[in-house]
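One chain of protein is taken out of this complex; the other chains stay put.
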Amino acid sequence: MVDIEVKNRHNYYPMNDKLFSTIQKLSEFEGFKDVCHQQMENHPMPSIEVLKEIVQLSRSILFPGYYGDAAVSPRTMMYHIGVNVDRLHLLLEQQIKAGICFDCTPGMNSDSSIEKLSDQIATQFIVQLPIIRQKLHTDVVAAYNGDPAAKSFGEIIFCYPSIRAISNYRIANALLHLNVPLIPRIISEMAHSETGIDIHPGATIGDYFTIDHGTGVVIGETARIGSNVKMYQGVTLGAKSFPLDKNGNPIKGIARHPRIEDNVIIYSNSTILGTITVGNGAVIGGNLWIDTDVPAGAKMAQKR
Amino acid sequence: MVDIEVKNRHNYYPMNDKLFSTIQKLSEFEGFKDVCHQQMENHPMPSIEVLKEIVQLSRSILFPGYYGDAAVSPRTMMYHIGVNVDRLHLLLEQQIKAGICFDCTPGMNSDSSIEKLSDQIATQFIVQLPIIRQKLHTDVVAAYNGDPAAKSFGEIIFCYPSIRAISNYRIANALLHLNVPLIPRIISEMAHSETGIDIHPGATIGDYFTIDHGTGVVIGETARIGSNVKMYQGVTLGAKSFPLDKNGNPIKGIARHPRIEDNVIIYSNSTILGTITVGNGAVIGGNLWIDTDVPAGAKMAQKR
Amino acid sequence: MVDIEVKNRHNYYPMNDKLFSTIQKLSEFEGFKDVCHQQMENHPMPSIEVLKEIVQLSRSILFPGYYGDAAVSPRTMMYHIGVNVDRLHLLLEQQIKAGICFDCTPGMNSDSSIEKLSDQIATQFIVQLPIIRQKLHTDVVAAYNGDPAAKSFGEIIFCYPSIRAISNYRIANALLHLNVPLIPRIISEMAHSETGIDIHPGATIGDYFTIDHGTGVVIGETARIGSNVKMYQGVTLGAKSFPLDKNGNPIKGIARHPRIEDNVIIYSNSTILGTITVGNGAVIGGNLWIDTDVPAGAKMAQKR
Amino acid sequence: MVDIEVKNRHNYYPMNDKLFSTIQKLSEFEGFKDVCHQQMENHPMPSIEVLKEIVQLSRSILFPGYYGDAAVSPRTMMYHIGVNVDRLHLLLEQQIKAGICFDCTPGMNSDSSIEKLSDQIATQFIVQLPIIRQKLHTDVVAAYNGDPAAKSFGEIIFCYPSIRAISNYRIANALLHLNVPLIPRIISEMAHSETGIDIHPGATIGDYFTIDHGTGVVIGETARIGSNVKMYQGVTLGAKSFPLDKNGNPIKGIARHPRIEDNVIIYSNSTILGTITVGNGAVIGGNLWIDTDVPAGAKMAQKR
Amino acid sequence: MVDIEVKNRHNYYPMNDKLFSTIQKLSEFEGFKDVCHQQMENHPMPSIEVLKEIVQLSRSILFPGYYGDAAVSPRTMMYHIGVNVDRLHLLLEQQIKAGICFDCTPGMNSDSSIEKLSDQIATQFIVQLPIIRQKLHTDVVAAYNGDPAAKSFGEIIFCYPSIRAISNYRIANALLHLNVPLIPRIISEMAHSETGIDIHPGATIGDYFTIDHGTGVVIGETARIGSNVKMYQGVTLGAKSFPLDKNGNPIKGIARHPRIEDNVIIYSNSTILGTITVGNGAVIGGNLWIDTDVPAGAKMAQKR
Partner (left out) sequence: MVDIEVKNRHNYYPMNDKLFSTIQKLSEFEGFKDVCHQQMENHPMPSIEVLKEIVQLSRSILFPGYYGDAAVSPRTMMYHIGVNVDRLHLLLEQQIKAGICFDCTPGMNSDSSIEKLSDQIATQFIVQLPIIRQKLHTDVVAAYNGDPAAKSFGEIIFCYPSIRAISNYRIANALLHLNVPLIPRIISEMAHSETGIDIHPGATIGDYFTIDHGTGVVIGETARIGSNVKMYQGVTLGAKSFPLDKNGNPIKGIARHPRIEDNVIIYSNSTILGTITVGNGAVIGGNLWIDTDVPAGAKMAQKR
């Protein structure tokens, strides 16, 4: 009969025993319990893909024509901004909720209160976009004025990595100030991967900020940077040491990074460490290791 | 009636007032006029996506089998090269036009003259591909000879980031010499994001050039590099200072980067600044800060 | 007649002569013979796209819920691990074969022996995944304990670039020990491009390893790193010089990188060169250039 | 200054007035209120894309190896079924909820009760998959036995449109019996578009059912079909007339289609209309118009 | 040397001679001149992909929420309509130009006059969208009232193939009346492939038109259909014969299809041929062949 024929020709490609027992081993609770994320029911995970779209939407609102639909004009501007804001709100509300739920414990908050909160935070973020755009405009002006190779504002917005990194920072910083967990850090790591510039969302950065080339720049969580500051590639604003608690673990969240006052320039590959202050107008040469205060107006250079 | 029923069940999800007024604010001309690109009618914007395809097509012509269709053979080579050149010409003509139009003012050039010019430049670029391929072959040989970890030419072409960065540089440099605006810079920034190596398209670089590891390398707009030069990660060929014009703005385009003569080696994280010359066969150790001429054959090392 | 009409309206857009002759030139054997890869019949090329999926599958087995399907739970774990292991074996066998064939000469091995070998190696790699997962767990713990800005294990797995770089290294290292050519290097270069961290698959690295920020880190082929070692951005473990053979070419594969013992910390942008040893518990400050042994427990800092 | 220059070169591409006023007109509430769907807050719309994946997942569970991952084997079967069932449950729960919410009025049901209901229905559907698979197996056997052109069971599962249409019908019918609104109809329309076979999910169809070629077949909502029935392309089982209510509108949902008993054959393009019965073993020739009962065993043919 | 080694291991996979000579044969002008389209320089080909997006955009403007972004609400309606109209105009202008250029002869029109014309036609089409939406609303009402299985307007818009076919027809018909060549026919063939309903864009169709099931319906170029007409699957409104010109070729474009007056119902698979008239309120039974006038109010049924 047909069935017998069909059965006889089965010549299955067997999975070998070693793979089989490895699957068993990898599926044991003890083995995966610390490296496996468990979402609670109906609580979404943050999505790298959606966060990429959020960054893209924000950029298209902040720099219309350069990002998003290139054909925008003053008369159609409102339509494009409207649609982008509408979608940004939807996606951001969802990712904020995902961020809140990432580490939340059962029973901590009711679902509906988290949803209401996420909606409010998304709105509050969007309300700040006009101010973020103004700040980014000052960063573009600073990059243009500071780089002899720059031909136009457009060139800077379109292809300078520093503008991408600073945009992500200003977005992530605004979300952090609205107490959104996890999401700001993911957004800043996206720029880190794209540009090699690692700015912690917790840092404070003034207007007219610019970073030339940028690969290897690190700006730590509690760094404070004034207005009109310029940095080159490889500059670190880092922590010198971490105070430990009585169990020998680092105390989380306390100030440990430098304060850079207005009008400072820091040349490539220099490292500024600890809770020191670099005073107004100071110029730090390249390849330096600074862990004490620098007075205003000082010119530091590598000894030879 | 049906219509009434339909009407009554409308329970629209309203956009809240704060979003609504933020959209208004973000759509005001004063707010976006400096951060919004305005293309002229029928003038395309440069497209990052198309430029990525242009780089990919160029690589598949320069290194057939490694990039593009892997199944190419000597007998089918002409078909593959023919199709790739045909498409490269089409896309490049379009992006060159987009680059020319990016900052052009109304009435500057007639559309048809820009199109004719873009067509000519695209052709002139393609005509140089055999020479670019020869130069890149020397770069592959240099990487193979200089790295004890390299097993074959193929490994270098297939996975060394320096070859990707130098390929983009040689492409971008050729386009810049044909007076294409903006596009060369975008192509070099693509390699910068992919590899952490930032080579300005305006730099001049000889044959047998190699960069090991590469992250953090910066080579400035007016740097001139001889033949058989090797660099390691984190090396900067930068500007020391920018001459200012009478308004206090940096003068654009003048020479401000080093000249590196033939057979020089520069170890990791060293910084060479200003219009100095590093002489034939010099060896610059790591982590150095050099802003004066280095004589031919000198061996520089960090003092301790 | 119809045909004539059709014929007459042909107004072909001609390919110009310069493009035509350039295609000829680019298709000449002498021009491409050294930059063109030739696969043997039925021997696949390694595929960057497939290798990306292999890395993604490995990550989803090692860190279930963070990578791959977010909705995995203990009860469904076995299904997800099973499907991912099944596909990983299939793809890996194929890429291992591609790696083996990349440089193999005709007649070197029969097809069926290469296929059998690739199958065995893929299985042997998968059998090691439980151990690789344990090692990566120690790396996560080290990152959590060492960074005051880290809020949870989850945050570290989800967005710290060092975990991505170390994961790729541990995968590539296991494949290299199974004598797979080329593929390990491509996998480590993927992490290099994504994170700016360049770890050669040949390096030996112990448990509880962590890299903060990471951009610009280079760890060479013969470096050996103990347990509980921490590094910051820009650190190089490099070669000091290459012994040459009698033809003046570097001797491939011999030891030329440092040995870092347990519990060492190396701050940002320091360079450790040559076959030296940094002893247990030593602390190397930032921006240093080290090419001699460092005793256990020493604290090295930049002189000023 | 820079700003003035930038301002002056704006030469915006204006949206013309006719488009502008048409947008206004199309955005007026009166114009769109009857053709615009309004979801309630947080109530998803059914998604054609997700429903396509649901059909694809169901097919890969019902016919493993033909649909979904081709490399499944008896030893890996459980893993593949497990992952597919897990994902099918997730997507189906979401689409069932979307279907329930599509026409629901505010306040009708609490969100959580709809979610719980959707979860239960999705589970109940999946529990029926083994029975659905058995029924589909009988349909495959019938197609094989009835078509001299069929070479194997595999050929039928792999490329006969009738199997695709009947699979979608059996899935949609099960969902309809679980009181899922809208979704079953969308699933059957997918098969209609793919195959030209339009089977309403409300129809009742026995085992060993087969349709040859199939384009143009229509089987109405209240049709009942016995076991071992065969149809050809263009056959309609339709309604003869619709009883109207006192307002002159058709009464929805009452029986109005034929009953086809076991072992009936209906040749191409015949139309069977109304609540008639075609008796066991009857053969209806092609191009016939039947609106009265056909006795068991009758042979009907077109008069000439 | 290295080069020699590389050379020796070349073992190219040769293209066989039969393929080689077939390529030659397929590339000869005589062989392809009648089956190859030649665009003039800078004249785009119509693009099926772009036309699909045009249909999708039109549907999202006509039925907001059902097609396109599901999250549209009255307050955000204007933004969504604005963006969609803006993009529709851009794409349509381009495709209209492509349609005009498809058969145009060199020198027929200047490029700039074709562009201006395409822009005007695209605008004129968009201006008609509010009227097209009103007409489609009547079609939805007719489908709802005529089908006892229909549960809501929403179900009809979302999944009835007739609404998709009629939407494409009303779009294609408007474009044809604006003298756009080729494009209307492609748009109606898209619906034909999707639904099995083939309505020529040249047909004239009144309000409240509905087709049940629809597979196999054909409505010819010069058919005229009144208001409130209903059809079932397989109905043809065709030509009886084609008057020939003196060369024996059919005369193109003259009236050759039926006129269907208001309130007519035509049951499944009936064929109405030639320039006849079916009078107001007539009912045509199924499977009939009609090639003479049918008086108003007549009830036609198949003889048995």
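When the chains are written out, they are named A, B, C, D and E in that same order, and each has its own residue count from 1.
In this text, contacts are C-beta pairs under 8 Å (C-beta built on N, C-alpha and C of every residue); 3 or more make two chains touch, one makes a residue touch a chain.
Remember, it's a predicted structure, so these values are computed and weren't measured experimentally.
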Touching the hidden chain in the complete assembly: which of E:Gly234, E:Pro258 or E:Gly285 does that? E:Gly234
From B:Glu53, B:Asp69, B:Asp111 or B:Asp293, the answer for touching the chain not displayed is B:Asp69
Which listed residue (D:Gly146, D:Gly206 or D:Gly274) would be found touching the missing chain in the intact complex? D:Gly146
So that we can see where the missing chain sits, which residues of chain B does it touch? 69, 71, 76, 78-83, 86-87, 90
Take the complete complex as the reference. Which residues in chain D touch the chain that isn't displayed? 61-66, 70-74, 77-78, 81-82, 85-86, 89, 123, 126-127, 129-130, 133-134, 136-137, 140, 145-155, 157-161, 194-196, 213, 215-216, 232-234, 268-269, 285-287, 302, 304
Could you pull out which residues of chain E are in touch with the chain that's been left out? 15-16, 18-19, 22-27, 29, 31-32, 34-39, 44-46, 102-103, 181-182, 185-186, 189, 192-193, 196, 198, 200, 202, 215-216, 218, 220-221, 234, 236, 238-239, 242, 249-254, 256, 269, 271, 273, 287-289, 303
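The rule we apply is simple: only the chains that are shown with their structure count from here on.
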State, to the nearest whole Å, the distance from the C-alpha centre of chain C to the C-alpha centre of chain D. 48
Junction residues of chain E - those touching two or more other chains: 6, 12-13, 71, 73-74, 76, 78-79, 81-82, 86, 153
